[in-house]
Structures are given as structure tokens and as C-alpha cells.
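Complex shown without one protein chain; remaining protein chains in place.
Coming up: chain A.
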Amino acid sequence: MPSTPSTLGDFTVLPISIPPLPSFPKSTTHYLYLRRNTPKIPTPNDSRSLFLTNCPVDSTDLHLRSLFASLVGPGRFESATFEDERKDTAHKLSPLDAAVPVNAVHLLRAHGSTKKRKREEEEDADKSREDEAARLPSTWTRPLRRSGSTAVVLLADEKSVEQVLKACAKLPKTKKYPEWGAGDVASKVPALGSVWLKQHNRLCYPDPATLQQAVDAFSAVFARREKEAAEIAKRLRNEPDEDGFVTVTRGGRNAPASRSEAEEARKKMIERAEKKRQEMEGLYRFQLREKQKEEQEELLKRFEDDRKKLEAMRMKRGKFVPEA
């Protein structure tokens, strides 16, 4: 095999040797690509973090910790955040965010964020606590990473970053690639294979009490939000918006009508109109005549269509020859 390049664009190549397994008795090499982390929205920790791509699918915190320890010695590795975990936060998958009543979302969006944000930090902390309580238990002991996915590794300091990159640059010369899952990593992380699948099945059936708690926590938050939304709606009825218009909402004195009710009313109206239209059909002679004309045109069109289809079939030869 020709020597592997040590860099790939602005990435440094980190080859990792993979020990053979009984089911695939062949030692192979995996290539990890890393560079300094430079996200579009900078964070204070950027200088001491590394951006990794092409992570092995069975990567865990521990795996990476042992990998970096073998490169630059222990104690430099702080934590790793994997792509799917980051996406979770980016896409706001917390159950609490989902727990906003639809009409509230709608109203808020229509009216700009009128909600006064008090004590934001305090609220954030509250939120993460509630979030945790409402979250359903995970069904996996160890999630797999998508093949070729990325991760951000936080190291102890800037110097460690330098050292890691340097160590990687040296590797192609020495050919002494670090080993994946070296040491006692395997025994520390949850096992894959059959145990992993069994655990999954087991975790799919959580304790009913836990489940009930999560549901309760969620409903509590949801009820609060709903109340808030109702208040906003009520307020909106009387408050003019930027242009000076007052939103007129349907409903009684206490609460606006739910959207589904409004939709149903609309449906009914359309139905009524449709019925009326149907009754009127075929009443006059000119209508009948037009209808017949239309039918005839339709027939002609279909005739043409058939001919076209036939042309198309003729293109595909063999359609018209009886099978032997």
C-alpha cells in the first residue's frame, strides 16, 4: 500500500489500526480526519477543541479518550460531543419545546414575540431541569454513530491541540498507528452484539412508574403553557398590533375558539356551497349542451391519448409480438 498522505485539505489524517476479530480475521486501518474547531458561531472553547470527521460507528467518549491518551498521554482529554447529539440541541428536540399548544405557537408567531422574558438564565436552568424530567427513557445502552459522522473533542488546553496535531503528523513516518479500543476500553463501555440487542429490548419496556412520571411532568408543563397561551390570546383580543389593528378572534368571553372548530365550520360552509352548486347543475338546457360537448371532447382526447400510448408502446419493441 502506498504511503498515506498526512493531510487532506486542512484536515490532518489520523490512521488508527483496527485489531482483527474472529468474525473478520484481518487487521485493517481506519482513517480519522481532524482539524481545529472553527464553527460558524464561535464559542469560548473553540481554541481548545478539535473537529473530527469520519468517526468509527462504535465511537464512545471512552474510545476517544483512550485514543488521545495514546497520542499525547493521559489527562488531556476532557469530553467529546458527537454529531447526532449536537443536532439534538440544534433542532430543539426537547420535549418541552414540543409541549407548546399549537394555537399559542400560531398566535406568538403572528404577533411577534410579545412574551416578556424575565430572568432568562434562571428560566434556562429551570427548563433543562424540567426537560430532563419530561424526557422519556432512552432505549439504547450505546448509540451507534452514522458512518462518516463528525464529533467535537474538547481538550484540556490549547497546547494539547497543538500536540495532538503534531503527533498525528508524525504517525505516517513511524507507522505506529494507535490501536482502536486499546486497553480496557472494551470492558468499560456497554457491549455491542447480542447483549446490546437484548438490552435494547429490555429498555423498550421501561418501568411504568418512570413512564408515568415523565408523562406527568410533561403534562404539567403543557398545562401551564396552555394557560399562558390562553392569556396571550385573551390579551391579543384587546391589544392593537404594530399597525394598529386589533385581531378579532372567535369564541366566547373567556377563551377563543379552538382552531379545529373553526376549520370544521369552514368545511361545512364549503360543503353547503358544493351542494348548492350541484343542485343547480343540469337545470338549463345550455348546461346540458355544454356538458355533452365536454364529454365529447373528453372522448376525443382519450382517443388521442390512446393513440399516443400506442406510439409509445411501438417504441418499446416486442410489445405486439405474441410470446413464443
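The working rule: contacts are C-beta pairs under 8 Å (C-beta built on N, C-alpha and C of every residue); 3 or more make two chains touch, one makes a residue touch a chain; residues count from 1.
Throughout what follows, contacts and distances are computed from a predicted model.
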Query - Chain excluded from display, named as in UniProt, from "Proteasome subunit beta", "Ribosome biogenesis protein NSA2 homolog", "U3 small nucleolar RNA-associated protein 22" or "mRNA decay factor PAT1 domain-containing protein" - result: "U3 small nucleolar RNA-associated protein 22"
**Report entry** Identified contact with the non-displayed chain, of A:A125, A:L197 or A:I270
**Finding:** A:L197
Requested in this report: May I ask you to list the residues on chain A that touch the chain which is not drawn?
Outcome: 2, 4-5, 7-9, 11, 13, 18, 20-24, 26, 28-31, 33, 53-54, 56-58, 93, 95, 98-103, 109, 136-137, 139, 141, 144-150, 190-206, 208, 211-212, 215, 218-219, 222, 226, 258-260, 263, 289, 292-293, 296-297, 299-300, 302-303, 306-307, 309-310, 312-314, 319-324
